[in-house]
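To start, I am sharing the structure in question, which I have written as structure tokens.
Of the protein chains in this complex, one is absent; all others appear in place.
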Amino acid sequence: MGTISEVFFNADVAGRYWGQILDGLWVTVQVALLTVVLGIAGGLLLAVLKCTRNVLVDIVFAVFVDIFRTIPILVILFLIYFALPYGGVRLSPLVTTVLTLSLVLTAYSAETFWSAIEAIPRGQADAARALNIGGLATIAFIILPQAIRMSIPLLTNRAIAITKGTALGAAVALPELLGSAQSAMSIAANPTPLMMAAMLYVAFFIPLVLLSRWLERRSVRQRRA
Amino acid sequence: MPRLPGETMISIDKLNKWFGDFHVLKDIDLDVAQGQRIVLCGPSGSGKSTLIRCLNGLETFEKGRVNVVGVELTRASATIRQARQQVGMVFQSFNLFPHLSVINNLLIAPRLTGSRNMGEVRDYAMHLLERVRIADQAGKYPSELSGGQQQRVAIARALCMRPRVMLFDEPTSALDPEMIKEVLDVMVDLGRDGMTMIAVTHEMGFARTIADSVVFMDAGRIVETAPPASFFDNPQSERAQRFLKTILH
Partner (left out) sequence: MSSFLQNFANLDTFVAVLPLLLQGLFITVGLALVALPLALLCGLLIALLFEVGSRPLTAGLFVLIDTFRSIPVLVLLMIIFYALPFLGVVVPAFGAVVAALVINNAGYYGEIFRAGLGSVPRHQHEAGLALGISRPRVLLFIIVPQAVRNVIAPLASNSLELAKATSIASLVTLPEMLRVAQVAQANVYNPTPLVGAALIYFIVLWPFSRLVARYERRTLRARY
């Protein structure tokens, strides 16, 4: 037992590297926030565009959503980081990670928002038309508020899962939490930094996990009411 | 400005509509004067709902003319909007907006269609809620109301646009029996106040109390038009007789 705490929770190592690891946490937080904002906004935009029922939009939507929902995140990350430079596009690890994660979240949230929009009965749009509310106003004030509310429990789960992908940034040399812990671990020849990173991930994500649990429970209750 | 009674509010002339190959409305002719109350009935699939949905542009039609309070309906969105200003509609499934409170269900259309004086609109909305006897629920959400209450809110919502004509598309068929009366009472009040109404309904009591005439449709055609008493007691066409037998049992 003594060896476990000495190896995995070594105070000396922790004291030497906590600054570096906190820097990593800060990068993780930034990437996570940017991903959520861009990914949700992007998905909402795509879903609204699809409301126009333009054939071209439909095709772009289907191709985009299916590609980014199907190919693993790490593969997309590598494509952007290692393949794009052959086409002359060189993006920093930070931009690569944010771009990858928000493209993926955009695809998922677009699909969820659109499914929610489609799930709203036709009568809602009929009623809005009968009340002389215009097409755009109907989408903005009648359809979207309901669709967003329906999507929230599904999307919080998805958004958490995808923002946890910030750790994948380590694979393209992004000095986020995992990356900085890994480099500290190899220098210190001790796994304490990695355990610190794990604990910080828990501290960062557990409030979100609890929030999503609460949202899901509330929506179940509302459905039963 | 009140119009003289007897002025034509809705005029339908040789209206024809198809859903693909299916001929839903065949040569419909119907005139509705100011203050008239029409009950449309007929077996399901006879085209009665489609007919009233044509009157406010929820459905388009291929042939014929429809004139709604002086507006000749075309496919142009401008004329459809103009017609909708004059026409309120109540649906079978209420179609209240679930994310808005009762009062906001009434206010959203005036707000979005650019009403100037929202204070005045709000007063009028409260007055309407009182009229449908639901003012005490103004702050609640539709899911907290019974079906009958929701439908009364839907009626108030349609009235809030100050329509000249009210359309009712089977307003009581989704309701539990004990709630039908409260909705019909509101509709009867509305008729007594002189509102021009077209109601798709099989409620004979309502038709007898308030309707000027019953229009019976079958297979996309108007088969018979008669005052309620003579229609229910002494239907002329064989199809109306058969239909009345099925709804009486």
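Should a chain be cited, it is by its letter among A and B, assigned in written order, with residues numbered from 1 in that chain.
To be clear about the criterion, a residue touches a chain if its C-beta (ideal position, glycine included) is under 8 Å from a C-beta of that chain, and two chains touch if they have at least 3 such contacts.
The structure presented is a predicted model; accordingly, all values stated were derived computationally and were not measured.
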Query = Among the chains included here, which ones are touched by the excluded chain in the whole complex?
reply = A
Note = Checked against the full complex, the residue among A:A116, A:L144, A:A159 or A:L174 that touches the missing chain is A:A116
Chain not shown: contacting residue from A:V95, A:A140 or A:A161 = A:A161
Touch list for subunit A against the chain that is not drawn = 3-4, 7-8, 65-67, 69-76, 78-79, 82-84, 86-87, 111-112, 115-116, 118-121, 150-151, 154, 160-161, 164-168, 170-171, 178, 182, 185, 190-191, 194-195, 197-198, 201-202, 204-206, 208-210, 213, 219, 223
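Criterion: only the chains that are shown with their structure count from here on.
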Inquiry  = Report the inter-centroid distance (CA atoms only) between subunit A and subunit B in whole Å.
reply    = 47
Remark   = Listed in rising order, subunit B residues that touch subunit A in their complex are 56-58, 81, 84-85, 87-89, 91, 93, 95-99, 108-109, 112-113, 143, 154, 157-158, 161
Task = Using the touch definition up top, name the residues of subunit A that touch subunit B in the complex.
result = 121, 123-124, 126-134, 137, 141-142, 145-146, 149, 222, 225
